[in-house]
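Of the protein chains in this complex, one is absent; all others appear in place.
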Amino acid sequence: MLRFILMRLVKAAIILIAILTLNFFLIHAAPGDPAAVLAGEAGAADAQFIEQLRERFGLDKPLLTQLGIYLGGVLQLDLGYSYRQQMPVADLIFARLPATLLLTLTAFVIALVLGTLAGVLASARVGKWSDTVISTLALLFYATPLFWVALMAVLVFSVFLNWLPGFGYETVGANYTGFRRALDIAQHLILPATTLGLFFMAVYMRMTRASMLEVSQLDFVKTARAKGLKPGIIQRRHIFRNAMLPVVTLAGLQAGQLVGGAVLTETVFAWPGIGRLMFEALAQRDYNLLLGIFFVSAAMVLLFNLITDILYRVVDPRIRVAS
Amino acid sequence: MTEPVLSIENLTIALPEGADRAFAVDGVNLQLFAGEILCIVGESGSGKSMAANAMMGLLPDLVRPVDGRIVYGKVDLLDKTEAELMDLRGRKLAMIFQEPMSALNPLMRVEDQIAEVYEAHRLLSPKTRAARAVELLTEVGIPDPAKAAKAYPFQLSGGQRQRVMIAMALALEPEILIADEPTTALDVTTQAQILKLIRDLQRKRGMAVMFITHDFGVVAEIADRVAVMQLGKIVETGTADAVLDNPQHAYTRKLIAAIPRLAAGQAPVRKEKTPVLEVESLSKTYRTGGGLFSKPRVVEAVKDVSLQLAEGETLGIVGESGSGKSSVGRCLVRLMEPDQGTVRLAGRDMAHLKGERLRAARGSIQMIFQDPYASLNPRAKIGRIIAEGPMAHGVARREAYERAARLLELVGLDVSAIDRYPHEFSGGQRQRVGIARALALEPRVIIADEAVSALDVSIQAQVLDLLADLKERLDLALIFITHDLRVAAQICDRIAVMHRGEFVETGPAHDIFNRPRNAYTRTLIEAIPGREKELATVG
Amino acid sequence: MKAMLKRLSLLAAALFVSTALHAEPVTGGRANVVIQPEPPSLMVGLVQNGPTQMVAGNIYEGLLRYDTDLKPMPQLAMSWEVSEDGLTYTFHLHENVKWHDGEPFTAADVVFSADVFLRETHPRLRASLEHMEEISTPDDHTVVFKLKQPFGPFIGIFEVGTMPMIPKHIYEGTDFANNPANNTPIGTGPFKFAEWEKGSHILLTKNEDYYEEGRPYLDEIYWHVIPDAASRAVAYETGVVDVLPGGSIENFDVQRIADMENTCITDKGWEYFGPHSWMWLNNREGPTSDVRFRKAVMYAMDREFARDALWNGLGKIANSPVSSSTRFHTDDVTEYAYDPDKARALLEEMGYDGTPVRLLPLPYGETWQRWAEAVKQNLDEVGIKVEIVATDVAGWNQKLAEWDYDIAFTYLYQYGDPALGVARSYVSTNIAKGSQWNNVEGYVNEDVDALFEQAAVAVTPEERQERYTKVQQVLTDEVPVAWLLELGFPTIYRCNVKDLVTTAIGVNDGFKDAYIEK
Partner (left out) sequence: MSDFWKRFSRNRGAVIGIVILAVVVLVAILAPMLFPQSPWRMVQRPFLPPLSMNQYLLGTDALGRDVLTGLAYGAQVSLLVGIVSTVAALLVGIPIGALAGYFGGAADDVLMRFTEFFQTVPSFALAIVLVAIFEPNIQSIIAAIAVVSWPPVARLVRGEVLSLRSREYIEAAILSGQTSAAIIWRQVLPNTLSPIIVLASLMVATAILLESSLSFLGLGDPNMMSWGYMIGAARTVIRQAWWLSFFPGVAILLTVLALNLIGEGLNDALNPRLARRGK
């Protein structure tokens, strides 16, 4: 197992460097540079000022040298300095990361738990009305644009009904502490986490349902019935566990994509996470910050994949023992 | 006569709309007595499995019994509620299946799967259940039962898995065991062991066993009584000896006649011909897995194999699964790259040709495949399937299609087939198309890789006749790869027995069957189901 | 349409009643204010963008403030004199001013700020300092600026955003950009920096040692970072914030928020900046190089509609390159009313062949995007084919700097004087690739160059006015750019927040005088 993890880490590191390199060139291919943006915000600038900024950012060096400097830093776990924000990139990202993690993980858990439950339920009553209702809902969630659901949710629950806060991470300026603060954050979390989770919930539901139905056709289920086992036990012990294998794989893949989906959710709900940070960094050509965000989100994808693989090994003895 | 433990009366099971016939099982009457093994024998689609599943109440969703009764202990099982059936299953009626791999839950330990039988009927404590599991495993003859109990199914061999299935079925000492083709997926030596195990256990416990099979050899080994099914109906029942020795119904007779006889004829003395194919020291080793940190697994599939094949000669390569027989065939046609050795085809070494020259040389050695459903491109018409080869070798389109038409006639199909798609044909017809395709390039050598294994016995006989006929007419050199010694006995002039990648014995077919020199060859031949019976009959 | 206009006029009327009454200031309380976007830094000597100035204007101070008529008022300088020849500016500083860290503020700090620190870091001030001969300190509380030649706008450069006072004892001899003290700004202002939680809020607390007795009134200012316009509106509605500085919320929301109870709105406090919007028209090539085409563009645009639909009826239609709040503005110019027929006629006359023109919107949010769409439709309707080129801030900067556009939206500040904020966009000596704050349109007219040059150095206001009037007339005739609106940015606040907007830079230095009525 240890060797497996080690191997995966080496592979992950290579992929990360490749991603950083690709993005490095992509970003530098974009028109405009951070010096000009920064100068623009100052309201006026002359060539001397912009040159001065370029020198400060190291933008006057050849591109490959810049890449080398950057990757050299990354290898020492230094993500560089954001000149736009006048702070180390790592600080900026880690200030925002908890919010994104809270949002995405909550959404992920909601989606996974409710999605699989609904899928199991639907597969158990396949063809009956409850299956139809669940499947139709899942299809609707699946087809609805995330940002639109988010907007509608704000409109209904925040504007019209005034039940839940429609934006932000916590009540600004309230200065709650302890449990009160946790409750406050939880209230703010409900709408964004649910809307972000809806799509994935639909995905898991459809996947679970299909997988349950497929597994229930397999021979060992017949064996289990031939033993005289109750349908409930067969569902749980035999069908569900086997049906979850593809769902686990998918969940791992999707968990990474949640980070991307968070950009939209964070935008609509003004959630102070790295999705928004990325969008801002992009417009301002904050190269280091943008690369840092890509680094962190790709690392998260890889981490999720790793967790999935480990989980898979725990669930599936064939893989566990074979290695 | 004593009361049957179970009797099936006029059982009729309907198929869903759009199936090829209305009833899977059509008015079947059967009686099963304690202490006997009743074999239900029939070709695929005869409805024999359906009947068995109906007894367990395990019919597929869309299939339902419409008439008749299944009487067990004076009550009709078809009337029972699901809960009542649940109580009977495993306790009074148990079942084992064809595929021991897929019939076991891959994610559960063996002992847990056995213990579940007790759990389902709320018997024993969890601890004693585990102990019982080991006892049962011991009883079904699994080596190191304590270790096997902790194993997952994938860690066991096919035979061991089937033993686990049997252990599970026997856990609550049921009155009736239903065995649905339990040995079909197993190698012939393993099959012999499992058949013996079932027989022994049945004797010991006085169970009634309903044994479903397509193989008359197996019937001869194990059956007390036989029921022959055709298209959902029972056409003949009787004691094993009566049915096998003196079949009454035409269908039964046809089936029995189609079984290849073991008695390999003395090969006619042939005039010496120059060998068309000479293979020397062929080796192939697989390496799987392995990477930065792990060692690869090495399997020597083919070890130093040499053979010669003359024009008009048929060489059989026989062996169990994993023996490397298919690898030899694939190395010869270069679907697989041999590591070492030479393959001289009409004087030219095929083993080291590359690229365009290999492509051009391929015409002279062709292959007939096992699965008639997988060997024809479902999206191509028959004409194209046959003509493609010649066209790839530069034959003009028209000429290639004309040749295809001639070949279809040759293999006994109508010329109109040329414009039809594979799915319009039966398995046997498709196999004929496969043969026509192999002939289209006018090869010197044809390799038939399990070419009749997927076919029902009656179809198998027809295809074998066709091959024998073609061999005669076209003076073909044929390498016939098979696991079925009966088939090999019927068609081959010489036989090579393969075991763990090596030819352990090579010789004329007659000698191999009558005077096997190698110990493995002997085991193999002795394991052929129905052999004793046949020898006894022939005398 | 009528109903809407009525609503808008009510809104406009509301603008003028807000600051009318004066009562006795109340001490204490906290102002909750929106800050958008989050400033990169509060060190106003290094970073001069809008949000930095807005927050830091209450931490740092300049020598002077300016009222809404741009008249100088005392700040760190108690009083000042300008010599007759307009060459010597003498400032007398408050004597008991202390930096937030307790060090005394002296004339040496002024010299350090203007001549050392800002000369290096502040390009806009650097340009004005070109006119300065020397700076001297006869004593610790007197500073004398001596000019090379008269420079009318000089008196206007002492505001906190243009010439903030930087503590010499902290910065002298250090690498200014990387001085760790940048994170804990030290000024002389009425409020001290207390706390900054990135992504959340900035807290300023009252400077108890402030040199003006009794001020400030507020205990603290809480600047909320809410990175979403709709959310900022909600924050005001739910009472989380009390002040929405200009540009905090989308213009479409202004009407609704302004209609709320206890809510006041003003478009004052921007006079110093005089935000003036126009479209750059590329004078070098393409259809826009033809003056008839440029005039057609002026006639084709329905600027009144844009103002009413997009800017809540706030702001004025810009009829001249000089904003009406900037000194030396004149109305005696060629006017371009909405007249599509005239536009079509002009296009006909020049023989416009339907060559498409590329339009760059200003990438600063929805309003600007909509405006570009509206203008595109206006131009379409007189037969000008327009293709909007979407780009973000960085791309927009680059395209302008490299003259890669036909028409491009922009708005620039005028800093109270045409010499500071107007001339730069029209004089031919200011044509250079690589910047978007110069003569980007590539307009060349020697007369205009001469008039601007003379006006800047003329000694008396009358002389200056004469030349600026002339130049405004020439420019409106030749339409080097298409002027749009003098933007009105509304500051929205609870009516019990008093005396918030009293100067020409409004909220930027407004909390010194502001108090909250209970």
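Order as written gives the chain letters A, B and C; numbering starts at 1 within each chain.
By our rule, a contact is a pair of C-beta atoms (placed from the backbone, for glycine too) under 8 Å apart; a residue touches a chain by one contact, two chains touch by 3 or more.
This one's a predicted model, so the numbers in the text were calculated from it and none came from an experiment.
Among the displayed chains, contact with the absent chain in the complete complex occurs for A, B, C. In the complete complex, the hidden chain is touched by one of B:P106, B:G363, B:G412 or B:G507, namely B:G363.
Between the chain not shown and the residues B:I96, B:L172 or B:L441, the one that touches is B:L441. Across C:T184, C:Q369, C:N430 or C:N496, the single residue that touches the chain missing here is C:Q369. Against the chain not shown here, chain B presents residues 62, 333, 335, 359-360, 362-363, 365-367, 369-371, 374-380, 385, 388-389, 392-393, 434, 437, 440-441. Listed here are the chain C residues that touch the chain not shown: 1, 4, 229-230, 250, 252-253, 256, 305, 309-310, 361, 366, 369-370, 372-374, 376-377, 380-381, 387-392, 395. Listed here are the chain A residues that touch the chain not shown: 15, 18-19, 22-23, 26-27, 29-31, 123, 126-127, 139-140, 142-148, 151-152, 154-155, 159, 213-214, 217, 253, 256-257, 259-261, 263-264, 267-268, 275, 278-279, 282-283, 290, 293-294, 297-298, 301-302, 305.
The rule is short, and it goes like this: only the chains that are shown with their structure count from here on.
Distance between chain A and chain C, defined via averaged C-alpha coordinates, is recorded as 40 Å. Inter-chain centre distance (chain A to chain B, centres taken as mean C-alpha positions): 50 Å.
For the pair chain B and chain C, the distance between C-alpha centroids works out to 88 Å.
Listed for chain A are no residues, as none touches two or more other chains. Multi-chain contact residues of chain B (touching two or more other chains) are absent. Within the complex formed with chain A, the residues of chain C that make contact are 32, 37, 40-41, 47-50, 123-124, 126-127, 177, 182-183, 198-201, 222, 224-228, 230-231, 234-235, 240-241, 363, 391-399, 401, 412-413, 424, 432, 434-437. On the side of chain B, the complex with chain A involves touching residues 56, 58, 86-91, 94-95, 97, 99, 102-108, 116-117, 119-121, 152, 154-155, 165, 168-169, 291-294.
Every residue of chain A that touches chain C in the complex is listed here, in rising order: 30-34, 36-50, 56, 84-87, 91-92, 95-96, 158, 166-169, 171-174, 267, 269-270, 272, 276, 280, 282-285.
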